[in-house]
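So the structure is just underneath, and the comments pick up after that.
The other protein chains are all here in position, but one chain of the complex has been omitted.
To keep things simple, chains are lettered A, B and C as they appear, and every chain counts its residues starting from 1.
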């Protein structure tokens, strides 16, 4: 799936003051990120947990229609109820979707065997290729390299977004899966080292705000210019840290609103960023833009 | 809420070979646990993540009707989409439910402020009293003692099931909440020490299988006989460890099937216990019963 | 070893402005803590890592001579070079020492088998009974319950100071060692729950500063009055937290100096408490004394 090499953004869902979807702001955001390699719609950063089904597909539809560069679209579709995920895959209209991003079952803590059975069911049912998503800090369970290697044998599973932070696991994934199996970073700060051991890109949060700056980092790393990439990333580290201080997408929405894209509103159980964080992010953004 | 002092079981949902609800087995289980202080219906151990709404309320209804001792019933109702939880509370028929057990929002990692806002919305909407549920190993976020103390001020929140494993946090909860605020253990092995610092009981997994043996432990601790409770609990430690080896309720269903209650079947993404685990649990149970 | 039931203090080593041992202050401290059940001399809290051999035994000698109540004395003697520890045990003058406290080898990360071999050598060589000391946050390795049970068979090993924070491990220790094997707490905040599952006391830091208040807590717990103990401990929790904010014995020396016992001086690589911490500790102490 060469379509997903490089930098994709997990697009946030802008909300109005009434907490409905703010389509004008979404259009701005899609335009702001139009030079990225692809979009992820309805990812965790989109607050997918609080979007109802109608909203999810409306956003997908909107993205499809505001995509003049024909960017590939990945769609978040996963859960911890296998039967329900399979049902959605069998009934949803996924036309225009190039792949789904399907998170490892959260909260219920399946064994590795359970994870394999889950993803086999998902991949069997999916009309489009499936990207695994490993994010133990949220799900409470790690998907082992061996599990990923097993799943990589399924013809409808083409890669994994790994946010485990474990580089040795990354190396094991690269060394135990076919050459065209895609390892993508799920943590913006670890993408450079992950690329050095074989990752092909990143599904990014920061790219919502700084699409050019961050994709420059990734491209330099993908082109083998690691010293330059590291220097460029160095300028973004403090900003990135602040971005996650009050959770995600709380920070990234604060930063987007600072550059005129949408409001800082998030839906419960998340709460809006503090005034302090918004001020800090604005200042950091100004400094980054000056450099 | 004196109704929830002592030992409650988070009742499992027995499945048939076709993965539908096995009501005869459920009846057996309700009968097997009828001397406990209360039941928790539709908790995590019930595989609530994979039950649809109809099934959840059917089980609740069944439990109500098979409750000759008029045991109090707690019902699991929570989630990481505040609006959806509120909607369910406003629309569900909760007659016969004495309290709800509402888990801290998982996966989305709210700040403490977000957790407070979430539970305020839940408690405002709930027609019955609310028990908080803190389980960081599953949710990815801890609910701090200070947060719990703030929430304890809400008239419709009467306690917390804490599975953080942090005894100092337990002490802080006890010392910063009103006397009638209930601290309940969410880990069977830590209930004794938690009682010593003020907890009033436990929502238990092991009590599905060994209701008399485990409630004996808890009663002895609640009566201040800690040495006896510790000796009795000592006999259950290896069994309890095995019970969680392949996840929950995978192990407890294996153990229940070994004593003739239901099958070891679980729904995906969980998978059935290994033959080895079932053999081990059977042997351990036999030894416990002999002692 | 009934001598070590109850509350012992790991006595700090007061330093003069020139960083030599401040014997007048030490005398004050010994007098201040004279009602405790026993003293631990040359423990971690004594900054034993930065005391030379002559100093260690001079302090021991001083404590022996300023001990009108004939309090039992435990002496810290351990290390990560087994041969060296054995050599010290064979050559040192340990007259007047009732037991040694010997820390699990730090930094080198032995296996459980290595820990057993180490302590067997130590216990074989020691002229006095040995108390094991498990403190994984400092040593980088946990001493398992099974290891402790094995070591408990040695006639010269009479107990363990456990600072693992793991209450299940505590329960396993109690259930797998002889009745007279002593489990002592190594964390002041966890002593109450540890006593509920069979611990017989604590080697304390806070008891340097608040010997009466803290031993009251422990006595109440040992007498089975857990609610009272928990309430009393509740008043000390914030102070105790502050005590460790800048490391140990940095905080406890700050607090002692606030009540007129010695200076806040510590030897490198530790550095003296901040002004802010000293102010906070003074205020907290004043509040505790008022209650």
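Assume a residue touches a chain if its C-beta (ideal position, glycine included) is under 8 Å from a C-beta of that chain, and two chains touch if they have at least 3 such contacts.
Everything quoted here is computed from the prediction, not taken from an experiment.
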Among the chains presented, those that the missing one touches: A, C
Touching the absent chain when the full complex is considered, from A:21, A:83, A:167 or A:285: A:167
Option from A:16, A:156 or A:196 whose C-beta touches the chain left out: A:196
Touching residue (missing chain; options C:43, C:76 or C:110): C:110
Residues from chain A at the interface with the omitted partner, ascending: 167-168, 170-172, 174-175, 189-190, 192-198, 221, 224, 226-227, 230-231, 233-234, 237
Chain C residues that touch the omitted chain in the full complex: 44, 47, 49-50, 80-84, 105-111, 113-115, 117-118, 121, 137-140, 246-248, 250, 267-271
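Assume only the chains that are shown with their structure count from here on.
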Length of the line joining the C-alpha centres of chain B and chain C, rounded to whole Å: 38
